[in-house]
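Apart from one protein chain that is not included, each protein chain of the complex appears where it belongs.
Letters are used for the chains, namely A and B, taken in the order the chains are written, and counting of residues starts over at 1 for each.
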């Protein structure tokens, strides 16, 4: 193998070291939140953490796996439902939140083996059908009593302040775990496979990447994330009405966050969640027009800024906060930017 | 016993409606290789348009279709040229994301305009909404349901004739097969696709009319209609015209029989049969591929 002294491969850049350190510091500061903030602020931040989980895991599915699902509310709702059931069976309420997500991740495994054989739009709506079916089946449970719903009564065992703080810590912890899992996943061999599939599935398969197995890992991870988010949402909302949890609006939120933040970028999904959180805080009260705005923004971003704000920044400024890819140094930057990475098939017929 | 027969008859008739709503989705899929997630919402747009024309201007829904269907065609053309065409250039994911975004916009604009009330076109079509022919004491055929079913057959037959007998129809088929090559024989693929989208939305408009006449609808009714259309189209084999009629009938019968079993059974059985058909087909494909491989190896 020829070793060109002018070219070397590196993962960690000074910027990425600072970013990781910065992220760790931010998380550490956030962990002390309940000591300083009032319950209202704590609840808001808890919501933000749940949004980050939703955005990051939906992005893993769509942005990295190339699988747009409009049915992730299936796992969101099932996560909440499983938590209700576990708590009802006497499991500690916070343990049941986590356990519920693990169980639903296991449930998603058989679902994946058959949904993943659908392509593109068929997968997207097929997942919606799965969500509808889950919703209807959950409604049959006598504990849930159809749309009447039930609530996580076990939470009453905790005093209000303790409950808010616990919710906050569990959500923060869950978010951190999700981020770390995805970070480790993307840096592993699976990560290279994921990115290869994202860029060109057929080429990846031709190079011996296990496309199905890799997609299944992402699918289960995304289901785990959505279920965890659903269970956490239940902990903050206490009541479980199937309609709210299995509603397609959750998918709308996820799509909005990821499209605006940056489809297929790790940082973008977090940014998108933050933007969504702020927009909701400012405009959420305007009701229907707020939803029209969300849909219109998603539509416009998908057509004109398909890689979102972060993707745009990344391309514009070569920004890379996290050491997820490899940077090859010594190649002229012009050549790097000119390489098309949108996966479009080259036009045929050269001679 | 006769109750079950009646449920099956009703299911078959219901399948006619599903065929009407599914054929536009299937048509767009076969021509443009994309699934329009705003499909159901656009049917609701047509239903509301008919409702307004009937409610405010006293127009009979059938007469009002003379106005609404051209408007739907124009909407389809504009939609294709402004949103869909651009989204198709963005790869596989973008059409799904953009049409989903569009559906959210449409649904909520309808909600903004019409609120949460459910509406129906049934009051404007007088006895047609409830009249029926009795076949036996237990089996009856609703006139509206029969009309819907006949319309489904006319639409599907008409589309087939159109695709095989007219120059535009042939151009649509050629563009579906090889959009890059049609330009070389003088066909403007963009205009052909826009025409196809216009035709698809005319069928969506008709579906919206029948939905409004046979049931109630509200601003957020588009999602379920998309799902039904999708299920019928997939059961029938996505992209196959007469397949959508079979798919619609299978879905309708499943729902109708399910409803007889339990009140919640209508939707559950429908979804379950859809997933079962999907699973069966994927499974058969695997068996088929393995079989072909074995044959090839031994040959």
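Quick note on the criterion: a residue touches a chain if its C-beta (ideal position, glycine included) is under 8 Å from a C-beta of that chain, and two chains touch if they have at least 3 such contacts.
Operating definition for what follows: contacts and distances are computed from a predicted model.
Engineer: Which choice in "Glutamate synthase", "Branched-chain amino acid transport system ATP-binding protein", "Inner-membrane translocator (Modular protein)" or "Probable chemoreceptor glutamine deamidase CheD" gives the name that UniProt lists for the one chain left out?
Structural biologist: Protein name of the absent chain (UniProt record): "Branched-chain amino acid transport system ATP-binding protein".
Engineer: Could you tell which one of B:131, B:177 or B:285 touches the chain left off the display?
Structural biologist: Looking across B:131, B:177 or B:285, the contact with the absent chain belongs to B:177.
Engineer: Based on the whole complex, identify which of B:22, B:83, B:187 or B:268 touches the chain you can't see.
Structural biologist: Touches the omitted chain: B:187.
Engineer: Using the touch rule from the top, list residues of subunit B that touch the missing partner.
Structural biologist: Interface residues of subunit B facing the absent chain: 167, 170-171, 173-174, 177-178, 180-189.
Following the convention adopted for this analysis, only the chains that are shown with their structure count from here on.
Engineer: In their shared complex, at which residues does subunit A touch subunit B?
Structural biologist: 62, 66, 68, 70, 114, 117-118, 120-122, 124-126, 128-130, 132-133, 136-137, 139-140, 248, 251-252, 255, 259, 263, 288-289, 291-292, 294-300, 302-303, 306, 342-344
Engineer: With touch defined as at the start, can you tell me which subunit B residues reach subunit A in the complex?
Structural biologist: 29, 34-35, 37, 83, 86-87, 90-98, 100-105, 107-109, 111-112, 223, 226-227, 230-231, 234, 238, 264, 267-268, 271-272, 274-275, 278-279, 282
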